[in-house]
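Only one protein chain is missing from this complex, and each of the others stays in its spot.
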Amino acid sequence: MDLRYTAEENTFRDELRSFLLENIPADLRQRISEGHHVGREEYITTQRILNKAGLATPNWPVEWGGKDWTPMQRFIYTEELQANSVPEALAFNVAMVGPVIAAFGTPEQKAYYLPRAANLDDWWCQGFSEPGAGSDLANLKTRAVREGDEYVINGQKTWTTLAQYATWCFVLARTNPEARKPQEGISFILVDMKSPGITVRPIQLLDGGHEVNEVFFDDVRVPVANLVGTEHRGWDCAKFLLSNERSSIARVGTSKARLRKLRELAKIVPAGAGSMWDDVGFRNKVNAVEIELKALEMTQLRVIAAESGGGRAPNPASSILKIKGSEIQQATTELALQLAGPHVLPFHSPEAEIGDGANDLPDGFGWADTAGPTYFNWRKISIYGGSNEIQRNIIAKMVLGL
Amino acid sequence: MDLRYTAEENTFRDELRSFLLENIPADLRQRISEGHHVGREEYITTQRILNKAGLATPNWPVEWGGKDWTPMQRFIYTEELQANSVPEALAFNVAMVGPVIAAFGTPEQKAYYLPRAANLDDWWCQGFSEPGAGSDLANLKTRAVREGDEYVINGQKTWTTLAQYATWCFVLARTNPEARKPQEGISFILVDMKSPGITVRPIQLLDGGHEVNEVFFDDVRVPVANLVGTEHRGWDCAKFLLSNERSSIARVGTSKARLRKLRELAKIVPAGAGSMWDDVGFRNKVNAVEIELKALEMTQLRVIAAESGGGRAPNPASSILKIKGSEIQQATTELALQLAGPHVLPFHSPEAEIGDGANDLPDGFGWADTAGPTYFNWRKISIYGGSNEIQRNIIAKMVLGL
Amino acid sequence: MDFEFSDEQRMLRDSVEKLVSPAYDDLGVRTRTAATDPGFSETQWAKFADLGLLGLPFSEEDGGFGGGTVETMIVMEAIGKGLALEPYLAAIVLGGNLVRLAANAAQREELIPQIGDGSMRLAFAHTERQARYDLTDVATTARKTAGGYVLEGDKSIVLSGDSANMLIVSARTSGGRRDADGITLFLVDPKTAGVSRRGFPTQDALRGAAVSLGSVEVPDSAVLGVVGGASAIIEQVSDIAIAALAAEAVGAMAALHALTVEYLKTRKQFGVPIGSFQALQHRAVDMFTALEQARSMELYAAMMATADDRQARRAAVSGAKVQINHSARYVGQQAIQLHGGIGVTIEYRAGHYFRRLTMIENLFGDVDYHMHLVDEAGGMLDAA
Partner (left out) sequence: MDFEFSDEQRMLRDSVEKLVSPAYDDLGVRTRTAATDPGFSETQWAKFADLGLLGLPFSEEDGGFGGGTVETMIVMEAIGKGLALEPYLAAIVLGGNLVRLAANAAQREELIPQIGDGSMRLAFAHTERQARYDLTDVATTARKTAGGYVLEGDKSIVLSGDSANMLIVSARTSGGRRDADGITLFLVDPKTAGVSRRGFPTQDALRGAAVSLGSVEVPDSAVLGVVGGASAIIEQVSDIAIAALAAEAVGAMAALHALTVEYLKTRKQFGVPIGSFQALQHRAVDMFTALEQARSMELYAAMMATADDRQARRAAVSGAKVQINHSARYVGQQAIQLHGGIGVTIEYRAGHYFRRLTMIENLFGDVDYHMHLVDEAGGMLDAA
């Protein structure tokens, strides 16, 4: 047992970090570090820089631009992006549709879609969730009826993240209503967002931001060539996709970056005769979160080691990572809320550019605009992707056998 | 609306307090305030002093030595006893069997048992709980079979508090096994603990103290004259008894006394160059509990006001009082645990006399030997009398309609 | 001890609820109203005046309603429950009580009728960037001139300050930045030369303003109260405001909790209402307990907010704010969590309560600030 990073792992981290600091624009990283939303352009800029260096899609098969990395290297990669406030490559392209196409797609589909997804030439969104259905994909309502060499899609998707920017959508739709089991008879279909009959309605979140949408499909015609994998077997693609969505679930790097920022800010936020950082009570709160985070980081590493065939991991620990990870991320937003004090009040749109905030005055309260919105917005972290209550149900059943 | 105590209420409190301070031995109150168990002699001494002054049984009918007090006066009475570390009159006598006999008993039973119970000439214990049954009285196993003018009782009771001192036991036993509903066919019977066939087995608790027992009934013969109320209708007595057991459930006065003591002790417990009270972190913890306690006190007063026909009480709020009251009492034991530091370690029997503690050294750590035992012992507060989980079930159903 | 409302108080509660509850029942109406200046309904404000609510704090001799903290509590609970946009806290609870406590006879005679009929809307320009929650941290200066004063400084967070037509400005006539002595209150018409305001919406869809004072000249008659002696009045009014916010928070929490329980009963998963899941039931119970504990401290704060014993008042009001903040955070967060996805959208009512509760936490002192004051006051055991 040796819990230190190997020399190779450290070199890997150092090289990656210096690449990011040299190549990703500093002002962009600054904005993210201050809690602003990642804008469309920022996604594109970052991902193309990463892709140019072959760093956008490490999780893909090598022949399609992936890296033959160890789970530890992948963890370091994600953590470095997060810890340096570099937006991760768009998950819908890189973590979701890419791997599915690489695994289930035809040679033509791979050749056409994968390079464009890697370079964010196409912007993908996820057509899974539906009103009422929650995360329960099995009782999917959206229909795709085969007519000649086309599918005609009707239905509604919701919580579709950044659909307003999307040029393509990967949709789960029911192609065989007569299937014996509800999850049978579903197909995985690629839909051009420019197709007639698609309407995108924004859903505004508590922070006033536009991040998720409802997407309506009204007689949308899609060539059968856009089917991925076998017809009626889309469930296999979905399961495969969801199983890929784990390694960075704890978002340790993100929380590290936020805590670093909080320490910086506390030193410039005036309080009494000095700064908030002079208040041992506040420092203790920051330190307490850092301790939890260190424990979570070690838990994450144990899971990775287990994936690499090593030791003593809780299983399936990813539910713990989800629960603790969300609690810690949310704790950092509560610390920012306290730091901002009364200056948390002024609101301006999270999409607005830096510099125009009502709060954005020379004496360093510019960041305070994001304290409230981020606190509000991040409540979602313990809700989406299977709420923390669902995660507890999973652990109770799978791990404790209750 | 006027949330101040009336002049009458304040006078009532002041007179009561000075009576207690003048008449209850100071060393006894001191021992209790340091967290020691109330011993047999201490119960008897206190209750007889109270009874002599007509203050042992205020909740009883006036003709049997009760007081015609308002709910507010009863609250002040209990709180003053608790706040001044005066042991309350033995609940089994005063809060439980007494009211039942006064309500359901024959004139002979009242005349014989009530004065003796008031003066603690008889020491009563409660024969309700049975192994396995938990708080669910309906599936009671203990049998009482009528033979001529006797009942023959067989069965086992458990968690019987202070049965080792008891001279009498009020027992719920099944007299009609054929009853249609399980809670029917139960009778409320008074049993002399000296009767042949009774065995008392101590159950030692986490603090090493002997406080509860198992009581075995092996062909115990009891005169039918000891039946209280109607045969087979003991359930009515039990329901009546349990409904009386509420007004001091939050134990606000007890927590006040403990917090006062903690403040005193913190000032004499050395830490660094000064005392624990110099540590603002510790003071904040004490203050935080005091805030919760103040809120609980107001909630308790609202309930009392509602009982007196007043305003805006949560209903049934007594479950809240139980939950919050236990959390706060337990919080005070955690504060004592922290205060004791490494000197919490030495153990000596909670029944031991003051002065012989391993910890009992001139420099003021004498109290520390109760810190651990009280912390361990008081875990029971959130368990007995319907665990806090049960209380939450009750509120969910009764108050929220879930 | 008596927890009963008087008949007058019951009548007040009923009429306020009849006025406030329906107004923003429709979130669309609320959002549109909030988005158009002045950010609330002037018609509704006129109705507040008709009910006499705008004269609530003033004595009957001064033509007011003669109401106290309990009456204010009744109004603010309804405002919290109804998500009202009207600037009652800023104009009446803060502005009105400052006038009541500081103004001389002539000023009362001039101001109170206008406040009461709604034509004068006050805002309290006090908080400065460096001050955080410290009521005596005032860097804005007032330099004496012949016949008046010149005000210089910046006020960063002025509640409802964007549309107020009269400002009460705190400024230093003597002493150092954080001294209790030397603070003076001034009546300042925002149209006065040198006053510039930048209004902003707040996170909870209300309004505020940052106010800059550049060589603002005011006459001696603008002084409100004793020169250099305002801090005791500011602390008193802040305590009244905390009691009022406690009531608004309880109104909001009660509505949010009811909304959540209702959702648990109606929303189905796996074919059963999610309210049948014990873990969610117990969460709803803990929310209820937090709500009732907050309600108890709301009453306690109303009782103590104007108590003469300064130390008892300090512990009581600060202790109440701590409880309110803890309860508001727990009830707010759990309400969103139990609602799931719909809870985090602005199209649903729960989130609006959550946002308001969160801002209330950060007004007039957070938990750490008031824990410090409770400590200074020697804890809660000896508080009445």
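By letter and in written order, the chains are A, B and C; residue numbering begins at 1 in each of them.
To be clear about the criterion, contacts are C-beta pairs under 8 Å (C-beta built on N, C-alpha and C of every residue); 3 or more make two chains touch, one makes a residue touch a chain.
Given the structure is predicted, the values throughout are model-derived calculations rather than measurements.
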Contact with the hidden chain (one of B:Pro25, B:Gly54, B:Pro223 or B:Gly281): B:Gly281
Contact residue for the chain not shown (choose from A:Ile49, A:Val228, A:Val286 or A:Ile381): A:Val286
For subunit B, residues in touch with the removed chain: 134, 136, 159, 203-206, 208, 270-273, 279, 281-282, 334, 337-338, 340-348, 358, 361, 363, 365, 372-373, 375-377, 379-380, 382-384, 387-389, 392
Those residues of subunit A which, in the complete complex, touch the missing chain: 1-6, 9, 72, 256, 259-260, 263, 280, 283-284, 286-288, 290-299, 301-302, 305-306, 310-314, 317, 320, 323-324, 389, 392-393, 395-396, 399-402
Missing-partner contacts on subunit C, residue numbers: 277-279, 281-282
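The working rule: only the chains that are shown with their structure count from here on.
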Computed distance of Cα centres, subunit B from subunit A, in Å: 54
Between subunit A and subunit C, centroid-to-centroid distance (C-alpha), Å: 38
Where subunit B and subunit C are represented by their mean Cα positions, the distance between them in whole Å: 43
Residues of subunit B touching at least two other chains: 280, 284
